[in-house]
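One protein chain omitted, others in place.
Which chain is which? They are A and B, in the order written, and residues in each are numbered from 1.
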Amino acid sequence: MFNASLKQLSQQLAEKKISSVELTKEFLQRTRTLNPNYNAYITIDEAMSLAQAETADQMIAAGHASPLTGIPVAQKDIFCTKGWLTTCGSKMLSNFTSPYNASVIERFNRIGAVNVGKTNMDEFAMGSSNETSFYGPVRNPWDVAAVPGGSSGGSACVVAARMAPAATGTDTGGSIRQPAALCGISGIKPTYGLVSRYGMIAFASSLDQGGPMAKSTEDLALMLNVMVGFDERDSTSLQRETEDYSRDLDNPLTGLRIGLPKEYFAKGMSNDVAAAVERALDEYRKLGAEMVEVSLPNAPLSIPVYYVLAPAEASSNLSRFDGVRYGYRAKSYSDLSDMYRKSRAKGFGAEVKRRILIGTYVLSHGYYDAYYIQAQKIRRLIAQDFADAFKQCDIIMGPTTPTVAFNLGEKNNDPIQMYLSDIYTSAASLAGLPGMSIPVGFGNNNRPVGLHIIGNYFSEAQMLNVGHRYQLETDWHLRMPGV
Amino acid sequence: MQWEIVIGLEVHAQLSTQSKIFSGASIAYGAMPNTQACEVDLALPGVLPVLNKGVVERAIKFGLAVGAKINSPSIFARKNYFYPDLPKGYQISQYELPVVEGGCLRIQVDEVEKTVRLTRAHLEEDAGKSLHKDFHGMTGIDLNRAGTPLLEIVSEPDMRSSAEAVVYAKTLHSLVRWIGICDGNMQEGSFRCDANVSVRPKGSDKFGTRCEIKNLNSFRFMEKAIEFEVRRQIEILEDGGIVHQETRLYDPDRNETRSMRSKEEAHDYRYFPDPDLMPLEISEEWINQVELMLPELPEARRRRYVTAFDLSDYDAMVLTATREMADFFESAVKQLPSQAKLCANWIMGEVSGRLNKEGIEISDCPINPVQLATLLQRISDDTISGKMAKNVFDSMWRGEQDGNVDAIIENKGLKQISDSGEIEKLIDEILVANSQQVADYRSGKQKAFNSLVGQVMKATRGKANPAQVNTILKQKLS
Partner (left out) sequence: MTLSFNDVRRIADLAYIETNEEEAHMALAQLSEIFNLIEKMQAVDTSAVEPMSHAQDVVQRLREDVVTESDQREQFQEIAPQVEEGLYLVPKVIE
């Protein structure tokens, strides 16, 4: 059952072979056993989960079920969830019980999905290893010595270890795709503007995008059907016609033009990753796709650009954490200014403070044009590179990460090395394009490798089709870590 | 040395919408603390702004009223600074591309017309309030006002005296109320002025260093604060010192400005385009629609009053001080088209005087324009004299006879005697009874005539038409 697809679980619920309460209990029971090893959840509240499962069972009984009704879903702790502790992995919000629901949470609630817990994450989604969490690092279920990736490391871990059939994540520069790759699961960051950001605690507003993490692309499609939708409370939410992301899953791939950016296949990628990616591309050739070399000349600048823009927006987004209306307030202080400075100094961890400082600097008087404006200009060039590439191909592929999961503590004191984990993922974020990672085998130390698939704007259904056809031919997505 | 004063004004006009600029919370004044601060206003983690259409519409109205350019797109930016009444740690404002750019306001100072150029007007959100009450050494924060829509209207440094600054502020105040974008209530902070003041040697073409004076919450304070500040700057300069650019606070109790802890150099607001808000585009079509909704503007009305009603510039100015006053005047004139001047005199005289005395607005005037016109009609058709009309006006004000003019005249027996036969008969009787005065008049004593008129008026208890009495009496005596 723990390896069943969402479709299979949904079917069992519909046929009353199992109730949502029973299903939820199974996953909670497994979580109780496994979570202590992995630290993937920040909050588990069995009573609240089971209450939702009961409601779901009533919906099913009343004939009001949709595909994810009654299905347990783990929620990244970045989504404000009414009545649940919502920490964003930070001491700053370690006492914050949200008084309202994020739009994504509302969408899951409306169709009767069951929230089985809030997953651990890098503090304020700033990190690529889950080691910046105030709640301690998450372990990679394939190898507890390894990091799960980040920032959605908890979500990646719970799906990989089958503590939940699916989870939500958010991605600013790679935070869904990179941990999905390192934990051997599937994850997609949709086109910017498709998933509402309302109630999703902001890191970098112009880049943040919520998305699903699951075992297979087929599951991702069902999750996207729930998560995507216009939200009048988010000015950046796009008004588009509703799509069924499952509709094209089975389309043949004959004639599909796969663009391989030469910049992504240059030096930097480790041999084990390169080998797994190459085998996956061979599989696509067998499926009738053709390979086209494309170029993204400005993509190598995406890390510098990203590390100007994301911290700039973050430095401002995180100004609201001041210990006045909610959140952490320092125990002792001498005056107002001291209260602010101490609360923020103690409430934020080192990486968050580092990024606030970078962001403050690049926006400050005299540096704005040289950094912020220059970064925004190169952002446009990067987006233009993709537009040019998509004239020659339908979809772009490459490695999700340069290496398999690294060890805990390995890059902790080397921010630059940590930042380079997102070298292949951040360009698509800057352009606002959808990006997906699917598992394509194992590299060194038997750690998973992900294939990165970048589509054109709004081509999620096609990307899922591309992933699904591969997953029909292979079983990497069904491999479970020995837990 | 002769000094020239240079003043520019920044006015924050609170826009008279129902809801806030970026949230659906109410902006009604006077609610219990923090009961009108929703999750967006409180800047809970994850919340996002969505722009209020009513706010943009009001900005367009203003832009059209001052002949400015409506920018499309305009951009919202974040102004970053920490303060407990600023929940997000940044204020959403407009920086590089404001919604309204340029335009001007014509003001009239001592009968001379002058044009004050506007730099820009931009939309932004208001902050909350720190309460002065002491809570065991702590300050209480009320965020009801946070997110209230403001239009910040910035003038060029075109004013040359405190009097000009005040007239500009009053004209602007009248305009924003006229076009219905701001209630103008200064006590409640709906119309707040900051003045940038500098002085320079007369004839110089370079501006002196300016100081920004805050907290000018009445026109009187504005005048006093500017005058104080000008004296202060001149004294410094004449003593060979230099004026430091800073923000100063006006203290009405001491009638002085004082420096707000000068941290000017530490301010670095790190403006950048708000990634949560998209560029604001305003279509020509929308602008045209708003233009149709715009009332006739004060300046146009003033010109019309002078040409169509033959009023003086001064009268036209006074009558267009507020839209309510002008509308009152026009409603009255509509009833009495031939007597525009009489209507103007009564509205500027009796009506305004009484309103001032009782401290009420013309919108709350107990006499409506139709009633007033009826009263004036009775003067012009000689039913009552002007003097009696004042008596009737008092009764109308008190609401007697439901303000029915004719009923009051009837009830008080004030109807003027204009029947010449009746007056003639009365005069004949008086002439007989006052033969001495008749003789005196005929021997050239003019005073005696007045005495005879007085006798007639006395006999009719003032109801005889004085002009008629004069004419008939003269005939009889000649």
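Annotations for the structure displayed:
Keep this in mind: a residue touches a chain if its C-beta (ideal position, glycine included) is under 8 Å from a C-beta of that chain, and two chains touch if they have at least 3 such contacts.
Since the structure is predicted, the reported quantities are computational estimates derived from the model, not experimental observations.
Within the complete assembly, A:Val305 is the residue of A:Val305, A:Met436 or A:Val449 that touches the hidden chain.
Summary of contacts with the chain left out: across A:Ala61, A:Val144, A:Leu357 or A:Leu478, the touching residue is A:Leu357. Note that of B:Val11, B:Val55, B:Cys211 or B:Val290, the residue touching the chain absent from this view is B:Val55. Within the set A:Phe108, A:Phe124, A:Tyr192 or A:Tyr264, the residue that contacts the chain not displayed is A:Tyr192. If you put the hidden chain back, the residue from B:Thr17, B:Asn71 or B:Thr119 that touches it is B:Thr17. The chain not displayed touches subunit A at residues 95-97, 99, 192-193, 206-207, 232, 235-236, 238-239, 298, 301, 303-305, 307-308, 315, 319, 322-327, 329, 333, 335-342, 344-345, 348, 353-354, 356-358, 360-362, 364, 370-371, 373-381, 383, 415-416, 419, 430-432. As for the chain not pictured, it touches subunit B at residues 17-19, 23-26, 32-39, 42, 44, 50-56, 73, 76, 82, 84, 130-131, 134-135, 137-143, 249, 260, 266, 268, 270, 273, 275, 277-281.
Here, only the chains that are shown with their structure count from here on.
Taking each chain's centre as the average of its CA atoms, subunit A and subunit B sit 57 Å apart.
Those residues of subunit B lying in contact with subunit A across their complex are 39, 42-51, 78, 80, 82, 84, 87-90, 139, 141, 143, 268, 270-272, 275-278. Within the complex formed with subunit B, the subunit A residues making contact are 79-80, 86, 88, 93, 96, 98-100, 102, 197-202, 204-206, 232-236, 312-313, 315-316, 318-322, 324-326, 336, 340, 360, 363-365, 368, 372.
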